[in-house]
Structures are given as structure tokens and as C-alpha cells.
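Have a look at this one before I ask anything.
The other protein chains are all here in position, but one chain of the complex has been omitted.
== subunit A ==
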Amino acid sequence: MNVFLHDPLFGLAITVGAYAVARGIHSRLPWLHPILSSSAIILVLLALLRFPIKEFQGEVELLTALLGPATVALGVPIYKHRRLIRERLAAVLLSVLAGSVTGIVSAGLLVYAARGSHEVLLSILPKSVSSPIGIEISRQLGGNPELSVMFSVVTGVLGGVLGPAFLYKAGLRDPVSLGLAMGGAAHGFGTARSLQESETAGSFSALAMGLTGIVTSLLFVPIYFWLG
């Protein structure tokens, strides 16, 4: 009777369906971020059907593959705002560098202070970059790549959901600062959220996301040597 569950369309249908429902809920309850409600709907459905998460992930590989062209598509808002970006280039580069260093150092110190294990410590260092970069860095450091993916995702969700409210409270509400902070702290999730704020914020976020990936990868090169 569960034959239809094992068709790849099942995973795709519940994911797109949950996303559509979550957007509908979001327009009524703006505080409920669609990434939280859509994920909750899917997790509840999978639990009710006793459907293995590994199999679900196999079924939605099409969506994960589309993240590629969707990331490339971020070139369009960046290109459209090229004039403003050129004007603010110093702010872009300095803030990304400061944010990248802060991300690595603060994550390491906090986990050390909270007595996290060595494996957690190494795996959490690249958490501010998107998971494909985080996996590589974690592997080279001797961390656990699977944990690193999870830390990247949780960081992205947290920054994407609470970031704008925090930045508004901190007085950082101009689209350039907001976008750079969101992209630097919460990579693709932050960029998706910044695009909802404004296209300008989204373009700076996409830029910060890409540059944070580059800068963080480079910052780890001396750390590999240091760890030997």
C-alpha cells in the first residue's frame, strides 16, 4: 500500500507542497519564517508515515541540484548593483574580512569555554560558510564533515530567521550593512532572507556570502600548517 511513497515524486511533492503552505502561513503570521514551518510540516509527515529521512533526501536530489543554478543566478542582483558595490568596495572587503575572522575565532572560543569535545571544536570552525565549503575545511582540519554540514545549516537558519530583527535593534538597518552582515554570518540562508528585505540587501548579501567563502578558505590555510 505504500508503493506511492517510494516514487521520487512523493518527496518532491511534499517538499514543494510544504513550501507553498509555509509561504501562505507566512503571509498571515509574518513572524513564522517559512523555512521553519515548511521543515516542521515535512518532519511531522515523515514521522507519521515512518518514512526514513535518508530515502527522503534521495528523493529530493532534484531540489538540491537546483541550488547550483540558483546560486549562479545570484550574479544577476550583484551585476545590477555593480555601481553601488564599486562605491562601497572598501566596506565590503573590510566587513567580510572582519566577519570571517570573528566567525572562526568566536565559534572556537565559545565551544572551548563550554567544554565541547575536540571533534565538535574542529567541526564548528567553518560554520559561517555554506556547507560545501565547510565540508572541505572540516575534512582538512580533521573534524567531522557531517557535523559541519549540520552546524552550517543551523547557523544559516538562525541567522536567516533572527538576523534582520537583531540588526534592526543594533541600528544596522541600511541595506548595505544588513546585506553584508546576513551574507557573512548566514551564507545562502541569509541571502535568501536579505532578498526578501530588498534587492539591494540581497545583492550585498550574495556578495558577502561568496567572499566569506573565499576569505574563510584562505584563512584556514595557515591553520592547517599550524595543526600540522
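Here are a few things to note about the model shown:
Here is the rule we use: a contact is a pair of C-beta atoms (placed from the backbone, for glycine too) under 8 Å apart; a residue touches a chain by one contact, two chains touch by 3 or more; residues count from 1.
Definition applied: contacts and distances are computed from a predicted model.
Think of the chain that is not pictured: of "CidA/LrgA family protein", "Choline dehydrogenase-like flavoprotein", "RNA polymerase subunit sigma-24" or "ABC transporter permease subunit", UniProt labels it "CidA/LrgA family protein".
Within the complete assembly, A:L66 is the residue of A:A13, A:L49 or A:L66 that touches the hidden chain. Interface residues of subunit A facing the missing partner chain: 15-16, 18-19, 34-35, 38-39, 42-43, 46, 53, 56-57, 60-61, 63-64, 66-80, 82, 84, 87-88, 90-92, 94-96, 98-99, 102-103, 106-107, 110-111, 113-117, 120, 124, 127-128, 130-133, 136, 146-147, 149-151, 153-159, 163, 166-167, 170, 172-178, 180-182, 184-186, 188-189, 191-192, 195, 197-200, 202, 206, 208, 210, 213-214, 217-218.
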